[in-house]
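Structure incoming, see below.
Only one protein chain is missing from this complex, and each of the others stays in its spot.
After this line comes subunit A, so read on.
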Amino acid sequence: MWRGLWTLAAQAARGPRRLCTRRSSGAPAPGSGATIFALSSGQGRCGIAVIRTSGPSSGHALRILTAARDLPPARHASLRLLSDPRSGEPLDRALVLWFPGPRSFTGEDCVEFHVHGGPAVVSGVLQALGSVPGLRPAEAGEFTRRAFANGKLNLTEVEGLADLIHAETEAQRRQALRQLDGELGHLCCGWAETLTKALAHVEAYIDFGEDDNLEEGVLEQADVEVRALEVALGAHLQDARRGQRLRSGAHVVVTGPPNAGKSSLGEGAGPSRKPVSIVSPEPGTTRDVLETPVDLAGFPVLLSDTAGLREGVGPVEQEGVRRARDRLEQADLILAMLDASDLASPSSCNFLATVVASVGAQSPSDSSQRLLLVLNKSDLLSRKGPGPRPDLPPHLLLSCLTGEGLDGLLEALRKELAAVCGDPSTGSPLLTRARHQHHLQGCLDALSHYKQSKDLALAAEALRVARGHLTQLTGGGGTEEILDIIFRDFCVGK
């Protein structure tokens, strides 16, 4: 019963556009036969990272990575040298644990790799696992779901499962959004578009080729496009350096109406104290999204300073506002900043009503996106005053000018970040990269079948599988999308 649900959860994680799509048309099913792997320990600075696998090929994967004939004794920690099965290059000396099923967390054969926590090591081991046949990166909540399917969790424990899946899919969705924002994302979307079109044309040729008059060369055109796609994908996979910069760490986005002092905060928060944004008393100074990797209370953080949210200004600033809203979607933690002395202004009220209220409206378990409301310029408030407004949600007072309240803010940030980073699924770009590679390779493999097939139904099936892989990364993928293209491009029907 779980396979279909896995697909569903996976689809949700795939992309922002359609949370629940129709069954994708032919992605290889993450069936219970597959073996999954994931980074199980939290993100952030850590000495040891734990990578887990679950499924029938776990033992095989362990033997391949340790280059050993035999498995280590069950449920005993053993020190092993892990090396990449493709190159034989050593990756790390690690503690490995072998849990044969059914006496394991998921009830299946499981392996734990306790490796050193550096991103290079973790990334290397994840990629090595991804190259073992039969292994693929886990989808959101998949370990837990397997445990449930195998009777390792009872019904009451499952009550949290929906929340968990929701939170994890949300986290993965944001992660996917971030990835798709970059170069690779543009590439993926372009590839998926090409492939969908090629598939639509092949499908049109199958469904209408003889009864209706499709233009000449529909199939040849699809062939050319698929071949070009194959070359592009192959080149991309060969050149690992072109893989995009990993935007590691929790994403903290500073937002608010113009001139609330967002950029001044960025200055104060970063321990480096190097100027990040231009700060001026003029509203609308910051127009682009400014990203700085900072170390906040020991957590790796990507701090984004964004344009103040307001309508009806010049086109450049409007673009800045649009980018700011996009970035808000991707944030793990939102620092919502308002001018304490200016709470009654329309822009402040509007901001409170839209951004703050909408994030606050979600129940805590509903989404793991968090928000801290900060009222800046507390120095401008009269000392005796009763405080800004009684109906405000919980907030912190701060003065970037005097530095008052900064410690309180840092403490609050530390708490929030601990919660965000404690969740291994949140912003684990290493795992995301492993997933990307897995699906791109799967897509490429399927495309090679397209070339080989003389039977057009088989060729179309290869394209369906290839597209399934790409839409795992970009979202979408329904049958209607194909039909839309067919009816847009061709005059068909009786």
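Operating definition for what follows: a contact is a pair of C-beta atoms (placed from the backbone, for glycine too) under 8 Å apart; a residue touches a chain by one contact, two chains touch by 3 or more; residues count from 1.
Rule of thumb we're sticking to: contacts and distances are computed from a predicted model.
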item: Per UniProt, the name of the complex member that is left out, chosen from "Ribosome biogenesis protein NOP53", "NADH-ubiquinone oxidoreductase chain 5", "5-taurinomethyluridine-[tRNA] synthase subunit MTO1, mitochondrial" or "F-box/FBD/LRR-repeat protein At1g13570"; value: "5-taurinomethyluridine-[tRNA] synthase subunit MTO1, mitochondrial"
item: Residue of A:84, A:193, A:207 or A:379 in touch with the missing chain, whole complex considered; value: A:207
item: Positions on subunit A contacted by the hidden chain, ascending; value: 1-5, 7-9, 11-12, 18-23, 25-26, 28-29, 31, 33, 155, 158-159, 161-163, 165-166, 169, 203, 205-213, 454-458, 460-461, 479, 482-484, 486-487, 491-494
